[in-house]
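With one protein chain held back, the other chains of the complex are shown just where they sit.
By letter and in written order, the chains are A, B and C; residue numbering begins at 1 in each of them.
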């Protein structure tokens, strides 16, 4: 922490600040300029910098160390490759996850899985417990949905990801899914994050609707601090003033995160835009920008989908898109697996 | 729902749209203008309007009914007055809640409660379970904190509010607190909201950092749909591009919500601004705009507070502010209790 | 500027940074901690800090001096009171400006001015040149409108404010108006700001729709740097994700600006909210938060107004509101004039 004193702050005020930070357990390094003094506070403690800002004679307090540790490239310089039973995310590998918004029935999932696996998709998605804005909307099939996911995945030799909404659902998810997904609304459900730190399966952590990249990484830190090192970050659009698309997909988050952190970043273009015809261009943009994976909504019959049919691709559309994405990946020196 | 067809859409396309909405269980009322047809879809079902927007020849689909029911003034025209053991929020009564960010010790809370009750405050706040952005920050005293709160409240004849973070903490909270607070990060933790619908104690529901007013009201609807009619809404600042204050306190949310809903709206100026010297002006602004209550952070010794000391008022500051607020309330024809 | 080197940056890299900043005309003050070095760059030059951030071994560059000078309290500690022919803004005085969105006719303005002056309003507003989002909307009466404003103002012994949109309109405005208004869309029209720096009449500078407080103050700095010291800042709502009100009125900007700057801050609640029934609560909130003035849209017949009738108060509504505002001002130790 650097404490910038006001120009011409009195020696007495400077000494009081030094005493204060020493009391808090920091060392003080004083650097006097012609008319401005800067005090470096060195130490391991976490302190609310506003407590110092309110001291007499202090102009500003600047934090110089990052709040995250385990997620940063300083801690681990090389790309983390999350390898889920042979399907890789990160380090040059781009993973593809596809499937419907919601598990509706065995028939639906069987049909979808058959098609997707024939296109080369190795991870299937589908919601069993659904976070819905309205209490009057369909809330998901629950455990029945997870069972269906597991069954069709096993039948077509695929992996499963699904959203876990609460601490006490975790045991159920461990039984059925390969990647546990944390939704945008739960990105700062700290109890859930802590509990997922105890798990030994990969977690796909969506960015909150209005979460800064730093907050998102701090949530990943929660999981890693608990001992679970397999976190896949997922950009899914942020809330801005522009409402013509549901959210604004922050594609620049891909290179930004990849510079700061060693963790892989995947993109969900379906929820970000909310409209089928925007999914293809945004998927292509994501891969071109260096994304380590995609999670795309596909439904075998979007018109009759229970939810989010409007943003789900037709299987044929997805197939064609996947081919384009593979070609784009080559240009940016990556490969789908 | 109103379905606006594209200018000069063919009769065939119009008929297809009509068939589609009838299949979905709606009645169709067709209104043909010179060159534009509008179809009204009347019915009780919830449907994703994007499914219709993607039909051929459709220009736009406009929702005309509000998604919330129980929270709206259409359902209940008169102000709801939440009466917590004699302390009233709404309908002309302004409630005052004050206390520290976090329960640190019995001595701290005893000192604070003694002072606050002497100023006329009847509800004390204090966190026992703390949602913290960093896994390395202090996470609260837990049940011990709730016990302390209850003890000092009983000693000084006050009521207690504290934040509940998870479904399985609810029984604990019912034992110790009078108002259960839901934090901004949990505003769309739907499982928690549903569980609080079963409770028969008032819930103070904070607005999410980037929640629209409609989403906020939908979260209140979750609680009310469960049977709990005692919801106090709490505006606490929204995230915008402006970072000079921690968040932007949306004071206009007060009259906006009061027009749409019968529920009381209180304001938390401490978390919104994050700085002590902004708390007084924003508290005054809130009361002048018609707020039904305030929740303000006060600490008997802010410099040594474990958290958020920088935004906590000194007891003397609070006392003076409270007097000003009472005078302002009179001008807008309300009264503190 | 403080240059924070990466932990364990080599001596060579540190020396290269020092050489670089010296070449740029700065002095270097080096402060070495256990494992982190901080270099203070002291000097008067303006430099893009990103140029240093891109040097090898640099972790972060922190600016410690404010970019504005003349607008800051460091430059002038006491409140600036703008006195426009006896009507004061700032330093305990609250100024009231009222009138219609647009000058429509002599009769309209005469009627409005008669009513407003009878309520004690001393400054009338009205648009003559209108910035309209659509090229097909009414664009204002032009010079004719300014003439009308001047005539009725003189008749009722009032002052005039109106929006100037372009450099070459300034001579015209100097002829007719007492306060030159700069609209939100022109807050960073730097040519206009420079030209207004040459003027010797007060300028009312609206905050841009997405301008940070720092950018807003920098725009005021442009005017003051030209020699015109009479700038009144005007908060009028910022663009956020919330669209239920037209914009989000940032009331916290009042105390924030008043701490940093000596200039008066007035509020425009009409444009911020866009709806008549929100104008009264937001006006009250502004005064309670310490605003130095208000600018409110009033129309003698809002239903027939050419523009913004929906956000214009009826004269009777305004009269009643003005009385409440005077009572609120007393509580916060200010007075209308």
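We take it that a residue touches a chain if its C-beta (ideal position, glycine included) is under 8 Å from a C-beta of that chain, and two chains touch if they have at least 3 such contacts.
Note that the coordinates shown come from a computational prediction; the quantities given were computed from them, not determined experimentally.
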Report task. Give the labels of the shown chains that the missing chain contacts, considering the complete complex. Result -> A, B, C
**Report entry** Selected residue (touches chain absent from view) among C:10, C:85 or C:168
**Finding:** C:168
Requested in this report: Tell me which residue among B:29, B:155, B:175 or B:259 touches the hidden chain in the full complex.
Outcome: B:29
Query raised in the report: Which of these, C:43, C:92 or C:309, touches the one chain of the complex that we don't see?
Result: C:309
Query - Contact partner of the left-out chain, one of C:239, C:262, C:300 or C:334 - result: C:239
Report summary line: Residues of chain A touching the missing chain are 210, 212-214, 238, 240-245, 248-256, 259, 272-273, 277-278, 281-282, 284-290, 324, 327-328, 331-332
Requested in this report: With the missing chain put back, which residues of chain B would touch it? List them for me.
Outcome: 2, 4, 7, 29, 31, 33-34, 36, 38, 40, 42, 59-60, 62, 64, 74, 210, 239-241, 243
Query - On chain C, residues whose C-beta touches the chain left out of the figure - result: 46, 48, 50-51, 53-54, 67, 131-137, 165-168, 185-186, 188-191, 193-194, 209-210, 215, 218, 221-222, 225-226, 239, 274-276, 303, 305, 307-311
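Operating definition for what follows: only the chains that are shown with their structure count from here on.
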Query raised in the report: When the C-alpha atoms of chain A and chain B are each averaged to a single point, how far apart are the two points in Å?
Result: 26
Query raised in the report: Where the CA atoms of chain B average out and where those of chain C average out, how many Å apart are those spots?
Result: 31
Query - Length of the line joining the C-alpha centres of chain A and chain C, rounded to whole Å - result: 39
Query raised in the report: Where does chain B touch two or more other chains at once, residue-wise?
Result: 210
